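Every protein chain but one is kept in place in this view of the complex.
== subunit A ==
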């Protein structure tokens, strides 16, 4: 086996993807030096709980770590509290915030994404929150214990997760969404409409086709003025209006950037010795070659694992089936694959009973499946989407059809469990 002991890997970003690269490098037998730059004031933590359990009334405000306390020492990985400020890809060196420089054999961008700013007057007022980091979440966590009226700007995943959580705590919640549907870019109309009904039924005042025009200080509290001129009083405002990949550093270093750091199928950037993974990476779709960028834990961890193998010389193409989840109060949404406008939706299950899936067909094959409170469908769908299975509306609508049964029939009879 090749010896990597003279090589070094420098990872910018100690998030989900960056940590995974380091972990997988060691698991795959990489013996060289590994350094991860952490520009946050906390040890690496998981983001998904920040908009869910973490904001619940019983939460201890301690985040869930990405790895245990002894991990970095045990694996001989250096976690450095520093921000990368510039990269010289010719000299293969990175300058850090403190002024020192670090050389590398392989450089991995795992810089994630940053929230889009709210482009309206008053977005910088006290009481207006964003949510991406633990620092953001701690502030929100503290404010929630005294808040009574909440306005959420943006009915995307984070906005709705937060809205459902705040509602469950008994707060008055209004959600303003510019678009005609919640989660409209990620979800089929059928599923999105179901969420509208469900959240509204739970007492969330969901205002669609209504954007935010300004936020005002109004006595002790705030008021959010919408594009229709309505003013919604609030003592806490949370906005979640999308993210931008953090590509400034890569761009300045001369890497190709186009809605993310452009990488090839091995997750290699446009300059030798440089890689990009997770929220910041724009990668080619395994079949169509079309560029995509995903913001999910699955994407970050699977790309982290793949990049580690690529760095060690494996030339195979990244081809994992994407999957994603969101929990909004008691509702569990799981998505396998990535839908596109124009996909044909086929319903399976009973929306009225709160348990159903929507299959999305494209060119006669199963492209994606959205499952609500139906984990068995989701797990089976991941396999079926992975296989690019040919499927018709009639087959799905036939009595007795289930994703689980189909997946079982295709992957063979399951092994009996050991005693």
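The rule is short, and it goes like this: a contact is a pair of C-beta atoms (placed from the backbone, for glycine too) under 8 Å apart; a residue touches a chain by one contact, two chains touch by 3 or more; residues count from 1.
The working rule: contacts and distances are computed from a predicted model.
K.L.:
Name the absent chain as its UniProt record does, using one of the following: "GrdB-related putative oxidoreductase", "2Fe-2S ferredoxin", "Iron ABC transporter permease" or "Peroxiredoxin".
P.N.:
"2Fe-2S ferredoxin"
K.L.:
Hey, which of A:32, A:65 or A:254 is the one touching the hidden chain?
P.N.:
Per the contact definition at the top, the residue touching the missing chain is A:65.
K.L.:
Per the definition of touch given earlier, which of A:8, A:115, A:301 or A:357 contacts the omitted chain?
P.N.:
A:301
K.L.:
Contact with the hidden chain only, please: which subunit A residues?
P.N.:
That gives, for subunit A, the contact residues 46, 48-49, 52-53, 58, 60, 62, 64-65, 67-71, 74, 297, 301, 325, 327, 332, 334, 373-376, 379, 415, 417-419.
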